[in-house]
Structure formats: C-alpha cells, structure tokens
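Here the complex is missing a single protein chain, while all its other protein chains stay put.
Showing subunit A:
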Amino acid sequence: MFGMIGATMLLALREIRRHLLRSFLTTLGIIIGVAAVITMVTLGRGLTADVQEDIAGLGSDVFIVFPSRTDPNVAPPPFDEEDVRAVEMQIPGVEAVAGAVETNAIAFHNGQDWQTGVQGASRAFFAAQSIEVVEGREFSDREEARGESVCILGPKIVEEIFVEDRVLGEEMRIGNVSCQVIGVIDERSSSIGPGNDANDIVIMPLKTVQRRFIGNNNIQYFVVKYDPAYEAGAMQNQLIDLLRERRVIQDGEDNNFNIVDTAEINDTVNQVTGVMTLVVTVIAGISLLVGGIGIMNIMLVSVTERTREIGIRLAIGALAREVRLQFLTEAVVLCCFGGLIGIGLAFGLSVLLAGAIDLPFIFDPVVNVMSFVFSAIMGIIFGYYPAHRASKLDPIDALRHE
C-alpha cells in the first residue's frame, strides 16, 4: 500500500514538474485565497491586540467620568474635589477615585524646549491607569497635599530635551513653573487625553497644576477604580444617580456628564473582533471555493488533454483506482503547494503591511495550519470528479484519442 502511494506521489510530482507554469497558474486561486485569508486574519489580530493594548492603557475595571454638553452653546459645569470624595465615600465597591486635569505647556531644560502635555494627577490616578514609575518615585502625601513643584516625566520628553544621562533630581521649567524631576514613567501606548501621545507628558500633583497652570480648583475628569467582584452595571447606575443629584439635574433632563466603562469597551472590541473573524472566515471560504473550482476546471482540461496518456497507463496495467488516485494526488499535491506558497506570501505581506500601517505582527499558527489543511481538503473535493472521470476512460478509446 505504501509502495503504491509512494509511486503515486512520484507520478504526481513528475506531472507537476512537466507542466510547471500550468501547475502554478492552476493553483494561483488557492495561493491568493490562502494568502488573503492569512494576511487578513493576521492583520486583524494585530489590530485587535493594538486596540486592546490601548484599552488596557485606560486601566481595567475603571470608569472614566467627564462632563458633557447637553446644549452645544452651554459649557457643562465642571467637577470638583467634593464630587470625587462623594463618589469615593458613597458608592460601595469603589476602590479609588482620582481627579485629573490636563493642559499644555512648553518644557525647558538646558537650553532645549519642547511643547508637551501637562497632567495634574494623584497617586490613585497612577494606580487606576496602571501607570508605572520605572525610575525614581511617585508623589509623596506631602507633595500632593501642598501642591509642590515636583514632576514625573513621560519617556518622550526625556528623549527630546534631556541630552545628558542624568534626569532624576534635575531642575527644569514647565511654562512659568520650575520643578524638580522625581520620576520617569514607562513607555505607554495610550492616554485618556484626546489625541495626546501618552509618552509626551509631564505629570505633576493635581493641586500644583490646578493652582499654578489653570488657576481654579475644577476637576476636568475623574477615574473610578472599582472592585470587579461588584456588578459594573449596577455601580454605573448608582454613580449616575449620585452625580445627577449632586449636579441638580431634573427628571427628564439629559445627563451633563459621560461615563466610559473600560470593561464595556473591551466587550465591544471583542464583539467587533468576533464579527470580523466571522466575516473573514466567510470571505476565506468563498475565495478558497473559487480557487477550488479553478483547480477542478484545469484538472478536467488536463484529463481530456492527457486522455492518450491515461490510455497508455491503463494498457500497461494501471488499475482504475490507481489512475483515480494519481489524479487525486496531483490535485491534492497542487493544492498543498498552493497552500504553502500562500502561507509564505501571507507571511511576507503581513510583515510588510503591519509595518506600513504600524500594527504589531502576530503570527497565528492555528490559522496557518488550518489554511493548509483546508487547501488539501479543497484538493480532495475538487480533484475527485476529474480523477473519477479519468479512471472511467476506456483504454481502447483513450489510446485512439488524438
């Protein structure tokens, strides 16, 4: 049995070698199908990972609360320190609440200057946002309480204006405020502030930024870190009720604030990813189907063209099932080659495209193996009918065929 399969493989490979160009064109449908599917899935995975990393940058199990306009001409009332404390005290399941403000300023150091974002925040903010201080330290209680001029830098600023190695303990000027660098945060992929580079930032104690940069005690938004054991929906409703009461919103009026739940965003992304995967799978199915029909078409032409050859094989004693197996093997081997070339092509394309649109390249072995197996199955399905026709030829007619 093995001898027969080995011999059949050999015959199939010889046949493919005899018609190299035609074999390549035959399998082109499979090549393109497989390459397209794997590239799409790989880029999809990259995109998902990218988005998920962004969401992770917002912190997990976190609500972000900010004022929003109900009337386009009226600015919504800001939050203040009292709101933050009320949320912290009155809603069960809340672990920490951190108010924050943002502004922009020019940072100066050693004759270098750089336009950057300035963030006023507390230590709770670092925890809620999973911001890690990789060098130096976070703010002390005293620094927070007194609004001292200390700052923690994002890696981008360090790169832009600190030419020398020493960063910690250096004095620098942010706008009109001089401050001392006490820490540097890790490289991050996202920020809450719209369009800001999370790495291009100076973080100072909330009070320092409120007093010395903005000039009021308003809180622009706050972050609520909650215990995931509590039901997020119920907590969100309690939060809405509390804030409506504090902001004196009448029944029937819209909320003049917005709550973003990172878990909800995560769910949505997963849902979108699921739909995308389904769509890609369907497109994959269709494109491979078209490729398979192409294989069947050429195999049928090939059987007709090689009628005489089939006659010779039958005359010298090939059994019907051997002829069938030979043509089937040819189709399967062609499809497998197509699958392999497609996988190679997809690898190159994914790496190139991921680089071009700045997505991570995530190799998914399952998709690659599945595509290969699927191409082989295509070979069996679409190779069977032509192979069956070849095996049913009458040797005398086949030998006479011109």
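Of note:
As a convention for this text, a residue touches a chain if its C-beta (ideal position, glycine included) is under 8 Å from a C-beta of that chain, and two chains touch if they have at least 3 such contacts; residues count from 1.
Everything that follows uses one rule, which is that contacts and distances are computed from a predicted model.
As stated in its UniProt record, the chain not included in the shown complex is "ABC transporter ATP-binding protein", which appears among "Transport permease protein", "Benzoyl-CoA reductase subunit B", "ABC transporter ATP-binding protein" or "Aerotolerance regulator N-terminal domain-containing protein".
Although one chain is not drawn, the whole complex shows that of A:318, A:354, A:367 or A:387 it is A:318 that touches it. The chain not shown here is touched by just one of A:7, A:214, A:349 or A:381, and that residue is A:7. The set of subunit A residues touching the chain not shown comprises 3-4, 7, 10-11, 14, 18, 308-309, 311-322, 395-396, 399.
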